[in-house]
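One structure below.
With one protein chain withheld, the remaining protein chains of the complex are depicted in position.
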Amino acid sequence: MYLSTPAFRRNRRALGLAAVCAALVLAAAGCGSSSNSSNSGSSGGGSTANAANTTSGANVSAAQAIVAQASQRPASITVTKPVGKPIPTGKKIVFISCGAAACELQGNIVAQAAAMLGWKSSTIATNGTPAAIQAAYETALREGVDGIVTTAALRAEIESQIPQLVAKGIPVSDASSTDPISPPFIYNTSTAPQNATIGKYLAAEVVADSKGKANALYVNLPAYTILAPLGSAFESDLKQLCASCGYGSIGVPLPQLANASTLIVSYLRSHPSVNYVVLSVADALDPGLPAALSAAGLSHVKIVGQGGGPTEFGYLTNGQELALVPYDDYDVDYQMIDALARHFAGVPVQLTPPPLWLITKSNLPANHSAIFPMVADYQSQFLKLWGKQ
Amino acid sequence: MRGRPSMAARVRHGLSFNTIGAVYVLIAIIVVFSIWVPSTFPTIATVKQVLNSNAITALAALAITIPLATRTFDLSFAYTITLSGVVTAHFLTDGTPLALAVLLGLAVGVVIGVVNATVVVAMRIDSFIATLATGSLIQALITMATNDTPIVNVHLQGGFAKIGQTNIGGITLPVFYALIVALALWFVLEHTATGRRFYATGFNPDAARLAGVRVDRLRFISLIVSGSLSGATGIVLASTIGSGDPTAGTAYLLPGFAAAFLGATQLKHGRFNAFGTIIAVLLLGTGVVGLGLANAPQWAANMFVGVVLIASLAVTGIQRRSTGATPWRKQLSFARLRRSATAG
Partner (left out) sequence: MQASSVISHLPRLGLGAPALRLTGLSKTFPGTRALVNASLEIRQGEIHALVGQNGSGKSTLIKTLAGYHTPDPGAVAEFDGEPFALGHSVPEGLRFVHQDLGLVLELNAMENLALRGGFISGAAGRVRWREQEEETYRILERFNIELDIHRPLAEATPVQRTVVAIAGALQGWHGGGGLLVLDEPTAVLPHDEVERLFAMVEEVRRDGTSVLYVSHRLDEIFEIADRVTILRAGRVVTTLPVAEVDQRSLAKLMVGEDVDPDYRAEVAARPTAPVVLELRDVRGHRLRGVDLEVHQGEILGIAGLAGAGVLELPYLIAGQPRFPATGSIRLPQRFSEWRDVGDAKSLGIPLVPADRARDGIVAEFAVSENLTLSVLDRLASRGRLRKSRERDVVDHWTRRLGIVTAGPDSLISTLSGGNQQKVVVARCLARDPDLLVLSEPTAGVDVGTRVAIYELIAGLSRDGLTVVVSSSDLGDLLAMCTRVVALRDGRIAGEFAGDGLTEHELVNAIEGEHSADGVDNGK
């Protein structure tokens, strides 16, 4: 009876549509997952992804040595040469901010460093879009600044402003940029290659903590290409230090960022032997993650990551996360100002990475309600190099 | 007059595609994933994971269900979720006792609800635009309160964290909150005079007014309800993520509306309803979990949501023109807006 009704005739089409759609999704996902390397834990696609072998060969002691060294708080800043010549005062500096809270904070640090050199500094906030960034550079040019400090600049975004900057001889000091240094840029730190060290530290921590029995999931944010060396360093160092350790990775696209913990939990459930989660950007990927792990009965899985702020420090304290290599706004900003100082003084710029520190509960500074500098007395060390002390 | 339809007819109607098409799609999805990842998907753990990861979305979608029943849009609810969480976090950081801080956060939701209600009902501004505007104002308040930085503090762990992070047998508390809210909404909409009047207000305010329904008062109340429920949701969310995050609620704007609208096509044929919304949330949320278990490429999740929405609506046959009910486009026509604005 139902078969002859118009309701079924109408629904037949809809059912067909639904079936086709389901088939499409299946097919696409099927094609897709085979190209997603190292992830076929349960279907046994032939790779050794996260399938822990039992052959020995873990170099736990080497890992422990790296951890011991990395866990020591850096005693000195990475810049070493004194400037030597007088640094001109009265310079007008502008910090072009990406608009997010972290960038705002950096603006304050930059201003502080500038003040120490007798310079004036102001912040031009943007909302991160190319249009706003271009406008910020235009404003800087109009105001006749002497130098610019910024982060994660992209040459391609400011093509039309670069010739003007070069013509006026305005130096730009940068950090976390993927571009090679060329005029008007005079400095870059926290570069992609430098990030590899972070991967090494995290790999060592994982191996040491697990005593060679780690099976790690690396969670990447493919949108941030500057992190790529971090991921590949982690993978290669992990394998080097511990051939029997398991490794797998997933990439979280930015539109799915809100679902990151669900994705991680799903992966862990389908790969039950994974016992470490490595976050390429901890503060972006871990909201709600410890709670989700606990609810899914996965509290035994340990979390390490790059970056992190007061929330993550809190997680360290109560054992919800294991280790972090935070990003050091303070040293990085002072390094950028230092580069401008050398430029104005007429001496070569010193390209160095930012100081890195592997932090766990045991060596976390007591005051961690805000982010802190890796080098405790970074300020006086820079002042000494600048001849102000 | 012919009698009531037989029990068999009613059961058939209740199980038909028209009534619960989305449930059939959900069953189809469960079957597909169970075949695809047989070792991990068809387990209790999956059920729990789906429930846990969608509890907040469910709360958000339920919050706007009552205004939607009166054909009032509350586009500010996502910002309300954020602001109440931020305010609670702020006071907790200052050392305010937990209960008081939570009450203050709830109060934020209520106040926003009153503001929305005043602008929409008393000032007679179209709800879509009005709540977009108030949402923008709330966003400004959020930035003012947080300087765009998440508020994190040790006070946000401990007792406060228990609100959102405690789990009973692997099911987090927000799931239970969502269930309670759903039951309450279901009761009001189905079994009380007020619920009937909400629907009448939404379907035909002119006729409702003539029948003695206090249309303006109901719309006023509906916005206070959505503000309050969004406020409560925000506190639960802040507890779950352990911070007063200035962007916490934004992610729920589209899923909330999608689930509410999809839910309206289920169970009650075009009436916004609580359990239809729950079905919709589960339908849209199961996919993310399943795709994660199956290690599908990450673009699959968004594609999945789009396909599922279309399939569910096609299977249900959303606009039943045979009822003669006013189609959406006519309902939103300016003539109607003008009339409702100038009529009493």
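Chains here go by letter, A and B, matching the order in which they are written, and residues are numbered from 1 within each.
The definition used in the following text is that contacts are C-beta pairs under 8 Å (C-beta built on N, C-alpha and C of every residue); 3 or more make two chains touch, one makes a residue touch a chain.
These numbers come from a predicted model, not from an experiment.
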item	value
Omitted-chain contact residue, chosen from B:Ser127, B:Asn204, B:Thr240 or B:Thr286	B:Asn204
Omitted-chain contact residue, chosen from B:Met7, B:Ile44, B:Met123 or B:Ala193	B:Ala193
Touching residues (missing chain, whole complex) on chain B	1-5, 187, 191-193, 195-197, 199-200, 203-204, 206-213, 270-271, 322-326, 333-335, 343-344
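The working rule: only the chains that are shown with their structure count from here on.
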item	value
Centre distance in Å when chain A and chain B are each reduced to the mean of their C-alpha atoms	34
Touching residues (chain side chain B, partner chain A) in the complex	16-18, 21, 25, 28-29, 32, 36-37, 39-40, 45-46, 48-49, 52-53, 146-150, 152-154, 156-157, 161, 164-165, 167, 170-172, 240-243, 245-246, 251, 288-304, 307-308, 310-311, 314-315, 317
Footprint of chain B on chain A - complex, ascending	7, 10-11, 13-15, 17-18, 21-22, 24-26, 28-29, 32-33, 35-36, 39-42, 99-102, 104-105, 250-253, 255-256, 258-259, 261-263, 265-267, 269-270, 287-288, 291-292, 294-297, 309-311, 314, 317-318, 369
